[in-house]
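Partial view: only certain chains, each at its native spot in the assembly.
First chain written, first letter: the chains are A and B, and each begins at residue 1.
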Amino acid sequence: MNTNSSNIMALAPNTSNKRETVCIFGTGDFGRALGHKMIQSGYPVVYGSRSTQISNLIPKDAEVLSHAEAAQKAAIIIIAIQRQHYNFLTPLAEILRGKVVVDISNNLKLNQYPESNAEYLAQLLPGAKVVKAFNTVSAWALQSGALDASRQVFVCGDDVEAKQMVMNIVRALGLTPLDQGSLLAAQGIENYPLQLFPMWKFPMFLSLGLTAFFFFYCLALDVIYTYVYEKNNFSFFIAITIPNRICPVMALILLALVYLPGVLAAIIQLYRGTKYRRFPDWLDKWMLCRKQLGLIALAFASLHAVFTLVSPMRSFVRWRTSKGIISQALNNKTEPLDTTNAWLSDSYLALGILGFFFFVLVGITSLPSVSNSVNWREFRFVQSKLGYLTLILCTAHTLVYGGKWFLSPSAYRWYLPNIYMLSLVVPCIVLVVKFVLVFPCIDKPLTQIRQGWERNPKYSE
Amino acid sequence: MNTNSSNIMALAPNTSNKRETVCIFGTGDFGRALGHKMIQSGYPVVYGSRSTQISNLIPKDAEVLSHAEAAQKAAIIIIAIQRQHYNFLTPLAEILRGKVVVDISNNLKLNQYPESNAEYLAQLLPGAKVVKAFNTVSAWALQSGALDASRQVFVCGDDVEAKQMVMNIVRALGLTPLDQGSLLAAQGIENYPLQLFPMWKFPMFLSLGLTAFFFFYCLALDVIYTYVYEKNNFSFFIAITIPNRICPVMALILLALVYLPGVLAAIIQLYRGTKYRRFPDWLDKWMLCRKQLGLIALAFASLHAVFTLVSPMRSFVRWRTSKGIISQALNNKTEPLDTTNAWLSDSYLALGILGFFFFVLVGITSLPSVSNSVNWREFRFVQSKLGYLTLILCTAHTLVYGGKWFLSPSAYRWYLPNIYMLSLVVPCIVLVVKFVLVFPCIDKPLTQIRQGWERNPKYSE
């Protein structure tokens, strides 16, 4: 047996154009899919299997041998079996010494084991060069070639050359390897495919909860109240009118919630006189999901825009318009143009359009490819300056729209305020506090604190 | 002659800040453009040329020598000549031994030669370290600096260090090198710049064909029929009314065609009892262009949205509205609000808006940078769950919109159904079959099959 020489040969740059042999341990679904794809890409594949009985599912051009025999034929061994069965590799440790051993396993739960599967494998096989790869790709995708989604394969490992060899295979299969550094990254890589939008969970639940609350609030005030007191059946308001009341309210509140933690953080820092103490946990978490909150706000704002734009097409609106015109015609008179009204109507529309425009602009810069192509200064300019401009415009839009009703008693059905009044609470607080923070006498110490200055520095010996 | 030592020197990490000399064979357009750019970036450039007569087009600071002399001056030789003339390099093989030889050539047709130009070059110069690079950049772009488009330069080669040296030059020119692995990738890299949206061809032709068919169908029913039987000249329908009938129909059909192959694949797998037999070729190709079909459907849906939103601004619609109101006013009566109608009108608008909203959401996740930042589970969730939700909402939108006309004989001009009825055929089939497939008694065996289970496994010895 001449394991060493074969390893050296394989690790040398393959100057000939022949692909090197790859060994796959395990003839399960993923092992077969990977083998198929590798044979298609020109790699000789040899399977290591317990049984000599060969399923016809194994690619025809692949050899099937015992584990030990298969391992000796190749410099790269891909372990396509589950972590629970890794023990059987212990007797093969000597044969695998110096070889590149690729861990492709996934777990069923986040952080299922104390250490990552790849690190566990490295402990079992101290002499092998363990590389983590391929766990983010599904067998189905490999087989069907339907790699519309991410073609990225995260690769990590302690041995640079072993990693290079695996990355070459990844590329040959038409995928994009992403070097994630040393084997310590394996835990993160194994957790990655198990996630389902983890950062979106809190913002989504918050939005759903608020939306449900506002829906029933509106239902009570707009449909039930009207039905009970005015005997009008406006149940069809559920389809468009009520959603178009909820959407702008949600958009404005969520947008304000994006900027509230920053304002809170500034107050905390001013109060403590230092930036070197951690924020409370809830504030940290809140700050980390600001992008998601903002994007959900943008979604609500977009829905509001479209719901508003379709209104002239609604049967109800057309009926209301005709009724108004006909009553004027029947009374034989034309109302003159009310300039104040024209000013109000035009300016709340214009404010809304501009607010939405800047909101979309800020949204576009949060696309990964765009935010990667701007530097920190530019990103902060867009997210902070343009973001506050958006908040100001949207708050002004709501104020101008509903201003005249604030003092009108008919707007308070069942002594409850209309929801656009509720929606103004958070944004107004944020804007007022931010306005105060911008004053030089407060902005200067805050800037100093953020640059590392401390009000009460303490030194230990 | 001391070729070896100069190579060794050049391959060592250049600890001094001096750029290494680069030699370019060929004084054609691309050779000159590349030389210009390299000199700008601080590389000493030496040209290898047949003639001693020097064109003033060659950058002033470059030296022009015979091929052999030029090659000896540099560790990197860029071959800026066409493949047909590669033969002249054979006598230089000894001088080029151990040097990095960069193939930048392109062909005129896809797969013009059996092997890639870079592999052919490597055969001619067995001792040289051949690297493929720069073929995806145009001379015009290099010269004008107008590199708005892709700055990506695909690099491949068997020697890792040679590749690193070339990638350093690529970076120094302000471009982004992308390591594509070994020289086997050269064929793909050479084909890349010749493509013109290959995946879009079939979806585009399909859409154009269907659009043309529906256009003439609508022209006949809406313009010609009206002109012949009702003596109305509605030729202006060609500008907006007919496009706004075709767009939603196309969007719905194409969206259904995105999900039809998945449903067909499931039926085939259930019938065969295994996933290990290839699908028919047409199904494979269909599945690979689903993303493109979906994006074209989204384009049609967007056009439909805008065409619908402008309708209140249309001269014809304004005239029709005034006519209705005036006739009510002249008859001295006001029609009461029809609640059923209000419900129908509001709900088909709301369904359309929500369907479009989710459609755009799915479209955004197919942006490369977004789909790269989600994992498989998230991608499948968006594309499959949200995609089907979109299809359901859009089908419901169409059903509610046109429902009342299904049984009305006036909707069947020339005994032909209206096109929105045609548009419902495919989506309804897809949704019904998908609904059946979701039943546990059918979903369970399907899931098993997709995890590698076989109804009739066969084993060879």
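By our rule, a residue touches a chain if its C-beta (ideal position, glycine included) is under 8 Å from a C-beta of that chain, and two chains touch if they have at least 3 such contacts.
All figures in this text were calculated on a predicted structure; none of them were measured in a lab.
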item: Homomeric assembly size (copies in this file), of which only 2 appear in place; value: 3
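As a working rule, only the chains that are shown with their structure count from here on.
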item: Residues of subunit B touching subunit A in the complex; value: 119, 122, 158-160, 179-185, 275-276, 284, 287-288, 290-291, 305, 308-309, 311-312, 321, 324-325, 328-329, 332, 334-335, 337-339, 341-347, 349-350, 353, 356-357, 361, 366-381, 383, 450-452, 454, 457-461
item: Subunit A - residues contacting subunit B, complex; value: 13-15, 17, 19, 28-29, 32, 42, 53-57, 136-141, 143-146, 148-152, 164, 167-168, 171-172, 192-197, 233, 235-236, 239-241, 243, 299, 302-303, 306-307, 309-310, 312-316, 318-319, 322-323, 325-327, 329-330, 367-370, 372
